[in-house]
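Here you go, one structure.
Only one protein chain is missing from this complex, and each of the others stays in its spot.
Let's turn to subunit A:
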Amino acid sequence: MKYTEDHEWLRVEGDLVVVGITEHAATQLGDVVFVELPETETMVASGDEVVVIESVKAASDILAPVDGEIVEVNAKLVDAPGLVNDDPLGAAWFFKIKVDDLSVLDQFMDEDEYNDLIA
C-alpha cells in the first residue's frame, strides 16, 4: 500500500490502482454523509478533482493521484456514505484507475513514511 500527502491510500490490484482515503483522513472529516463519484471511462490527470466527499460540516475533494483512466467506481458509497468512516481502508474504496505503468507509484510514501507524516 502507498500513501499520498493528500491522505489517500493506493493499492495495486492487477493492472489497476485502487484509491481510498486513510483512517486519519476519515477521522478528520467526521461523519461522511454524501459521496459524489466520477463517471467511469473518464481520463483524468494527476491533481484533478474526481470525487466530492461531504461530511456534516464541509465538502472536500479527492484528487486523482496519477494520470490514467477511471475504470470502476464504488457505487455502494452513494447509498452508504458512512462506510467511509466505518471501513476507510477496506469497503470504502472510491475508484480504480488504469495507468500506463505501475512504477508511477514508486514516488509515493510507504506506511512508515505516512505514519511519520501524520505523527
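By definition in this document, a contact is a pair of C-beta atoms (placed from the backbone, for glycine too) under 8 Å apart; a residue touches a chain by one contact, two chains touch by 3 or more; residues count from 1.
Everything below uses one rule, namely that contacts and distances are computed from a predicted model.
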item	value
Complex member absent from the view - protein name from UniProt, among "ABC transporter", "Acyl carrier protein", "aminomethyltransferase" or "Electron transfer flavoprotein subunit alpha"	"aminomethyltransferase"
Option touching the unshown chain, where A:Val12, A:Met43 or A:Ala59 are the choices	A:Ala59
Those residues of subunit A which, in the complete complex, touch the missing chain	30-31, 33-34, 36, 52, 54-57, 59, 78, 81
